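As you look at this complex, bear in mind that one protein chain is not there, while each of the others sits in place.
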Amino acid sequence: MHSQGSLRIGVIGTGGMGTRHAMNIHRFVNGADVAAVYDLDQARAQRVADACGARVLDNPRALIQNENVDAVLIASPDETHAALTLACLEIGKPVLCEKPLATTVPDAERVLNAEVALGRRLVAVGFMRRFDPPHVAVKHAATGGKLGQPLLFKGVHRNASAPYGTTGANILINSAGHDFDSARWLLNEQVQEVYVRGVCSRADASPGAQDLLLVVMSFANQRMATAEVYVNADYGYEVSAELVCQHGTVVTEQPDAALVRANGQRGYSVPNDWLARFNEAYIFELRDWVDSIQKGQPFHGASAWDGYMAMLITNACIQSLQTQQIVAVNAPQTPALYQ
Amino acid sequence: MHSQGSLRIGVIGTGGMGTRHAMNIHRFVNGADVAAVYDLDQARAQRVADACGARVLDNPRALIQNENVDAVLIASPDETHAALTLACLEIGKPVLCEKPLATTVPDAERVLNAEVALGRRLVAVGFMRRFDPPHVAVKHAATGGKLGQPLLFKGVHRNASAPYGTTGANILINSAGHDFDSARWLLNEQVQEVYVRGVCSRADASPGAQDLLLVVMSFANQRMATAEVYVNADYGYEVSAELVCQHGTVVTEQPDAALVRANGQRGYSVPNDWLARFNEAYIFELRDWVDSIQKGQPFHGASAWDGYMAMLITNACIQSLQTQQIVAVNAPQTPALYQ
Amino acid sequence: MHSQGSLRIGVIGTGGMGTRHAMNIHRFVNGADVAAVYDLDQARAQRVADACGARVLDNPRALIQNENVDAVLIASPDETHAALTLACLEIGKPVLCEKPLATTVPDAERVLNAEVALGRRLVAVGFMRRFDPPHVAVKHAATGGKLGQPLLFKGVHRNASAPYGTTGANILINSAGHDFDSARWLLNEQVQEVYVRGVCSRADASPGAQDLLLVVMSFANQRMATAEVYVNADYGYEVSAELVCQHGTVVTEQPDAALVRANGQRGYSVPNDWLARFNEAYIFELRDWVDSIQKGQPFHGASAWDGYMAMLITNACIQSLQTQQIVAVNAPQTPALYQ
Partner (left out) sequence: MHSQGSLRIGVIGTGGMGTRHAMNIHRFVNGADVAAVYDLDQARAQRVADACGARVLDNPRALIQNENVDAVLIASPDETHAALTLACLEIGKPVLCEKPLATTVPDAERVLNAEVALGRRLVAVGFMRRFDPPHVAVKHAATGGKLGQPLLFKGVHRNASAPYGTTGANILINSAGHDFDSARWLLNEQVQEVYVRGVCSRADASPGAQDLLLVVMSFANQRMATAEVYVNADYGYEVSAELVCQHGTVVTEQPDAALVRANGQRGYSVPNDWLARFNEAYIFELRDWVDSIQKGQPFHGASAWDGYMAMLITNACIQSLQTQQIVAVNAPQTPALYQ
């Protein structure tokens, strides 16, 4: 069932992330509907379609072009993001692409250039932390004046576990992009230089594997950032973002529901993954994206430029990790479209 | 604009609470729409109607009976709740009535009896804490087995300020009902006896005014409850619920977004009111209520029986406060409809 | 080895508490020495004497009268406290008596009357919470003016486990006295009325056993207090004291050393008992007591009057628990010696 006047969204990719997005639209975003879904695994796609009252299409490009699809949400594997986003740009359909926007700098650049050439912003990138209430509170505190200028961003990003053989480059592409985006968003300055160190936490890891990275970024105008990314943290999934400002600091609080005292401990449950941790952020991101399309107001999340910059930093970090050197980041001027 | 197949809700009362409910439906409850609104202040009603694409009706009973209204949400002044809820029952429309269900025991009884006579549950009562993630986490911990049986409920309920002249009875009717409902829901036993003490925090208060109450409730099966309700707490709005269980305890955590260090302090902002504190709970309550109507599944919130029991305890507490005695609560058997 | 000019202390009772006191003097209270120890178990006494460079005496009264003992610390079983304290008063030696000062009201009264007759304060009572930095911080906040007058004291007192057969009266005598003292100290008003409810947490407890009490106290001048005392809390030992004041609240913080993230949890270790929890308080209490004797300055802890009042409240609470009635507390005027 599709409501008259509601925004008809096509969802590409119905793994964990795509399914969550589809169900969030169906349940929590009034004025929008999941019109079509696609997944390589058609049975999986069918289950989501059934739950949302959508239909299954058997080709992602056909979904993008379908006349009953007003906007596209891309949650398919990372390597497909850039090409599918370009396909949306080609026919002028709004698209929310899960992070990363691309897995290489040239791919990210192609998307960026296509949108700049088009002259209007159709691409949203799923850095959902920008909608997470704790991160939003940090942003507000940092811009509220009371703390003065932000000086240092400190990110912590811990995954419960990573696949065997994960490398530092994998971590930088798949995970650390969030932290690069948060640092840029919260410091609001241009990154200039990066330095990355990594270690491997497990004696039985494959040769060359790394699972704990320490990233240092130097920004323009006396600002710095650092991020710890540990993807075999075992104890659970946890993200935190702190800003050290001139007159004080502000840090995201973990969204704990209840404190339990038992067995000699007083403590909190740690979520297993990002879907549990960022439950609200995903809903607010979709709500804001749909509003931006329906009402013509700006999207408050990440743009193609932000997605491109995250990829540029990722690339410099990979070089730093491999060469064990400090690496400069040479970002182009911010195109007028994103200023 | 109303979507085909969506649940058409009429909202009675567009003060702070009613407006929030209307906007939550409009934005966050897919598959439902605000079809009609009523408020004594028609201009205020019109603003909400405009924001939601609804129309304004000039009579609450006409709204209830309107053929384009599938379900009713009552957020008008407390004294109107029982009569309007009865009007919904009379024509068999589902209704979500804000707490309290009534302001007197006989009124609550009338609603209860009407629903029992009808033989099916149409009434939901807006004790939204049952949908608050912290409270839900306490419920889960208490029923999860690890902590053993709950023994003692401890509620804290603080409002920033109360109107001049507020009495202990006012507090018991307007505020403490939430705590009575939480205690019953979390202890899952019948209340037997209450004892209430109250003081007045302000030297310049009106004669007989009280603003800080301490309630003790004895329940069947070796369980107890206590609630502090302070309605001139000045520092902000805060609610907490703790269960002391056989082998440990669990307590709601305040949903803090960010920790700020500034001016010799490290701390959190306290919200001003319940709309800020229970933001998510209100959305989840509506989502669950709409699902219960559309899918015929049970509503997970409070029933008319729960609303009646809250009123019964409120009444005993008023007596205890006035007589300074321990007062027995003689609850009838739980009707089969609510077992 | 005893230092010239140092205060020579005799310790009666070398169980857990007495041993801790002796070792604290020996290690952390410069200017004082453990001169003599007594315990019914002479081997145990000898071990403490060896560790402190003290000698063992074989009779508590002989210890009190010994000319090489300047001051006495009583940490023997509760029933001996009053008589031994009286023996100290008889010969005019300063004495720090562990709580409770007595186990019956008449006994407490005898000690009080003896000191009043003597006309100077020689008795200190070991309500060590008055020296606990968290409790001291609550006292300071409450008297600092920023929060206005205190209105409500809320105590929480949880022991990991209690002996089989523990009754409500046992809890009131052995444990709750601390909370009565804290309430009086922090509210600084006269108690007027008490109400106590209790339950038993264990299905296999002995008949009449209770292990979880809820105490409500009404004080003069619009003040109230409540205490939860649960002595089979299983998860560990925990004490907390909160003051709800006119313009805000203040509550003791648990003195956690480190936050651990492991196994899906983020939390703190809870201590097993009071020796771990009140480590600093015991040292500061002794330091202040020794200073009060050596420098003639007032002792900042509890007096015989405080010990007597705790017993009076305890007694009223036992009556309330047994009769299930509200019980008035008829305290005499505070003697001039304690004003």
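By written order: A, B and C. Residues from 1 in each chain.
We adopt the following convention: a residue touches a chain if its C-beta (ideal position, glycine included) is under 8 Å from a C-beta of that chain, and two chains touch if they have at least 3 such contacts.
Worth saying up front: this structure is predicted, and the values here are computed from it rather than measured.
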Worksheet entry | Among C:Arg110, C:Arg158, C:Arg197 or C:Arg287, residue touching the chain not depicted | C:Arg287
Fill in: Contact residue for the chain not shown (choose from A:Ala62, A:Ile91, A:Ala276 or A:Ile326)
A:Ile326
Discussion item. With the missing chain put back, one of A:Thr249, A:Ser269 or A:Ser292 would touch it. Which one?
Written reply: A:Thr249
Discussion item. Among C:Val260, C:Leu275 or C:Leu337, which one touches the chain that has been omitted from the display?
Written reply: C:Val260
Fill in: Which of A:Tyr38, A:Phe180, A:Tyr195 or A:Trp289 contacts the chain that the document leaves out
A:Tyr195
Worksheet item: Which of A:Lys154, A:Arg261 or A:Arg287 sits in contact with the chain that's absent?
Response: A:Lys154
Discussion item. I need the residue numbers on chain A that touch the omitted chain, in ascending order.
Written reply: 148-149, 151-152, 154, 195, 197, 199-202, 212, 214, 216, 218, 222-224, 226, 228, 230, 232-235, 244, 246-249, 324-326
Discussion item. Which parts of chain B face the unshown chain closely enough to count as touching?
Written reply: 233-236, 238, 254, 261-270, 272
Worksheet item: For chain C, which residues touch the unseen chain?
Response: 1, 3-6, 25-33, 133-134, 136-138, 141, 146-147, 247-253, 255-263, 268, 280, 283, 287
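Following the convention adopted for this analysis, only the chains that are shown with their structure count from here on.
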Worksheet item: Once you find the CA centre of chain A and the CA centre of chain B, what distance in Å lies between them?
Response: 37
Discussion item. Centroid from C-alpha atoms only, then distance chain A to chain C, rounded to Å. What do you get?
Written reply: 56
Response to the item:
The distance between the C-alpha centres of chain B and chain C, rounded to whole Å, is 42
Worksheet item: Listing for chain C: what residues touch at least two other chains?
Response: 233-235
